[in-house]
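All protein chains but one are shown at their positions in the complex.
Order of writing sets the labels: A and B. Residues in every chain begin at 1.
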Amino acid sequence: MSTVTGRRDRRGVGTGAARPDGIPKVTGEFAYSSDLWEAGMLWGATLRSPHPSARIISIDTTAAVAMPGVRAVLTADDVPGRPTYGLEVPDQPVFASDVVRYVGEPIAAVAADHYDIARRAAAAIVVTYDVLDPLLDPEASLTAEPLHPDGNVFRHMVIRHGDPDAVGDPAAGDIVVEGTYEVGMQDQAPLGTESGLAKPTADGGVELRIGTQWLHVDRDQIAASLDLDPDLVQVELAGVGGAFGAREDVSLQIHLCLLAKRTGRPVKMIYGREESFLGHVHRHPARMWFRHTAKADGTLVKVEAKLLFDGGAYCSSSPAVLANATCFAGGPYKIPNAVVEGSAVRTNNPPCGAMRGFGSVQVCFGHEGQMDKLAAALGMDPVELRLKNALAPGDRLITGQRLDGAAPVAALIEAVAASPLPGEVDGPMGLPGGPGRTTQAGDVRRGVALAVGFKNLMFSEGYDDSAAAKIRLFDGVATVSTACAEVGQGFVTLVHQIVHEVLGDDIEVVLNTASTTDVGSAGSTSASRQTWMSGGAVKLAADDIKAQVDLDPDRAEYLADVVHQHTPTTPLDENGQGEPHVSFTFACHRAVVDVDPELGVLRLVDLVTSQEVGKILNPVQLLGQLEGGAAQGAGLALMEEIVLEGGHIKNPSFTDYLIPTSFDLPELRVAAIIEEPEPHLGAPFGAKGVGEAPTISSGAAVIAAIRAATGLELPRVPVRPSDIALSPDRTP
Amino acid sequence: MPVLVPETLEEACAALAARPGATLLAGGTDLMVGINAGRTRPDDVVMVGRLAELRGWVRDGDHVVLGAGVTYTECMAEPLASLSPVLAQAARSVGSPQIRNAGTLGGNLGTASPAGDGVTALVALGGTVRVRSTEGERDLDLATFVTGPRRTERRPDELIVSVRVPVADGPQEFLKLGTRNAMVIAVASVALVVEPGAVRLAMGSVGPGPVRATEAEAFAASVVDWTTGTAAAGAADEFGALAAAASRPIDDHRSSAAYRRRAIEILAKRAFLRSFSS
Partner (left out) sequence: MNYKLSVNGTDHTVESTWEGESLLYVLRERLGLPGAKGACEQGECGSCSVLLDGDLVCSCLVLAAAAEGRDVRTVEAVAGPEGLSDVQQAFLDAGAVQCGFCTPGLIVAVHDLLERHPQPDDLTMREELAGNLCRCTGYGRIMEAVRMAADRRAASA
């Protein structure tokens, strides 16, 4: 039981300031993108490919156009500008016209008077396909005929660090352990599905209100495909029902704007849950091989890894995800020698891209599995092994980059390891199966294990994006403009706290709706970057105002307009060496799992965490990130997987894609929150993003605990009950 | 898609007689999923879930008569829960409070999903289903009411009025396995109902409908010492194996047939042990 409220007698940083959007959210008045309504608005619907790979022979929209209430039917022929879009590479068609490359690829969009008419009209479009054999195996993709003019390999990269040819010395007792690990495809599953409302503007442009993570990049992609000047495309943030990476790519944005322009009327679109599974990118499934070499005392000598990430049909952010996976493949340890090779490839599976943890989540299952294997081979305590190799400030990463900020890895591990263990569960409902009554106390074995992980903050490899902010102080009111997308994380609260901290508690703070019209890009709400980037921009603007006030206290109005740029990074060289990252974030988790091995059912009994956070801006929101992030990581280990069969998602619903319920999770306990103010300029008050680290090591800790309980290797996540119950290695 | 909301059972039967193809709506937990997705487009809908004649339950000697409109929430409440523990246990494993407040026994029986928890418990309980049309009422055997996946002996012009099941006279156990600890569809389930000298075992999600494990039942009846209500060590394993042998699971995205068969073996064994431990 943890009660964290933070002091509220002040309004600045470090307090538990209340969310400015809290009251409308608890009363139901907060307007999400699905709640938008305009008189005379139409409903949009999308026709999608039923095949993972096919040539389109013909598209006949006659029947759909003829249906009463249908106002527009659009296909690729109706895209006036660039026919494709994409975050890193515009390789994805707005509408498929010649071939389809995954199940769910959009082919046409409809606007009609009622949503049921719209979806029936979409279904009435007759598409003739020449169905092809899909390419579904990422391994085969490397050598297969290209599925796309851009080829099948989104990125291939190698990190060679130290002596790539180093080998262990068996005579001296050096130990080598190998392991292969596999991670299934996870979905972000934000509660709010994709939705928005577009309407034409009098100047020939279009206005879109949307739930997104990155307003300006949405705008630019819309403008390119609509062949409009970007200034004629106004994108405004509507209420966002969670994101977690799912809203970084374009989904319905361009379709909606095309429909609004064509019909001259407001058009609203809401994906149902099934369409949401088809309509956004997922976490990359990964196959990973590792070989760890260590001295007899546990000191790591070398880490080798080969990583294969299935990027699905289109590029999205695959190259950046892969870079993270390779850079962090060794885990937060001192690794003198490393060879890590990574590939992200194109297949006819659903496209994959950003999700919380972004590449680090997958490899954490690998490097932490390896550390436990190594500990077992050495006869060493896994905690001791980790402590022996833990990264510390001043150490070099496998990219050669030196850690110039906080890296209290050992302290994080020690805090979690020292946390007391829970007792037996209290009553049958606390056992695996719960109300299903499958399991009694005697059926259960308990496992305890720990994992630690890390990743970069913000964008990397020279992609040094900025964040803009403006403040106008007039008559005691500070009006703040930033295009940072509030997706639930609480950035809006931090804006108030930062401005109060700089300009005083008596100032009234008004935060304008995020929009492309009155301020420059904030960059993406992803990569744990907005606290630092947009938070930093708001602080710089507030500092600017304060300096103006100090200089001339009698003016009526003060204006500040800033662009915040973080410390520059460099691309990786041909050996994967460089200074690719700005800063890092570390977390550790220990899981206690009760397993009923005969049935393979599980109960996460206890989860303890520690994290390095820079500087706490809001303790309540911090805890919310720690808890929510850990839940998503644990969910991946315990149950979350998009089940694919022949390129088809077999479980595109909340009935079958299971995310943890309140009953599946224990209360997260916090063993330590370590504050070491971030030394980089621009990190506001030394704070950094905290949202992703909790998702990295929580799942790895859970699966390690399951391994500890069962003695099984369990190389694949999520663990399915059958992986345990039907394992030939299971001891009775 | 006209929606009819009759106020009496008689009106409902008349509505059905006039539209034999009509779709019955009770709690909505099944039908609305299809309608929302655009997969189900019924011609006519007749709402029966709130009919007063279908609500509530009465004890009738050594039986309980449950109206088709009785919800899972009502099944979990005392004193009904003690009269029919297996039904209460099954009800608690269904969905969430929201689903248990809406879902009805009649709806679960009429839908006849192989994964239905209520229907699996009812089949183990045995007893009868009363159906009614403008032509009158029929009492059908619960054990054979479900004829296949989403198929029952109910005629299109009939609606389910009630079920009549025996009051518990021995141990009852419902065990349901899913891949999450709450809010989950059964990967496999067993309902075990013991009466003096007799054992009935119904299994869910391992066949086209609830599957009775008759060999396991006969074995149990023969192996249990009915004076003490206990069985020899090892009998539970055999019972589990016979149950698994009677299951007819398939592979699907929720699980494999092999795992389902194993799950039945373990669940049946455990239900037996809980019922007949010394």
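Quick notes
Note that in this section contacts are C-beta pairs under 8 Å (C-beta built on N, C-alpha and C of every residue); 3 or more make two chains touch, one makes a residue touch a chain.
The model shown is predicted, which means the values in this text are computed figures rather than measured ones.
Remark: the omitted chain is touched by one listed residue; of A:Gly311, A:Gly576 or A:Gly628 this is A:Gly628. Only one residue in the set A:Arg82, A:Arg273 or A:Arg716 touches the chain that does not appear here, and it is A:Arg273. Residues of chain A in contact with the chain left out of this view: 1-5, 16, 18-19, 21-23, 25-32, 34-35, 37, 113-114, 116, 188-193, 239-244, 270, 272-273, 426-427, 429-430, 434-435, 487-490, 620-621, 623-624, 627-632, 653-655, 659-665, 667-668. The set of chain B residues touching the chain not shown comprises 1-3, 5, 25, 27-29, 31-33, 35-37, 41, 45, 47, 49-50, 73, 95-99, 101-102, 182-183.
Keep this in mind: only the chains that are shown with their structure count from here on.
Centre-to-centre, using mean CA coordinates, chain A is 42 Å away from chain B.
Those residues of chain A that touch chain B in the complex are listed here as 116, 119-120, 123, 272, 274, 432-438, 440, 443, 598-601, 603, 639, 643, 645, 650-651, 655-656, 658, 660-664, 720-722, 725-726. Only residues 36-38, 89, 92-93, 173-187, 189, 252-256, 258-259, 262-263, 266-267, 270, 274 of chain B touch chain A when the two sit together in their complex.
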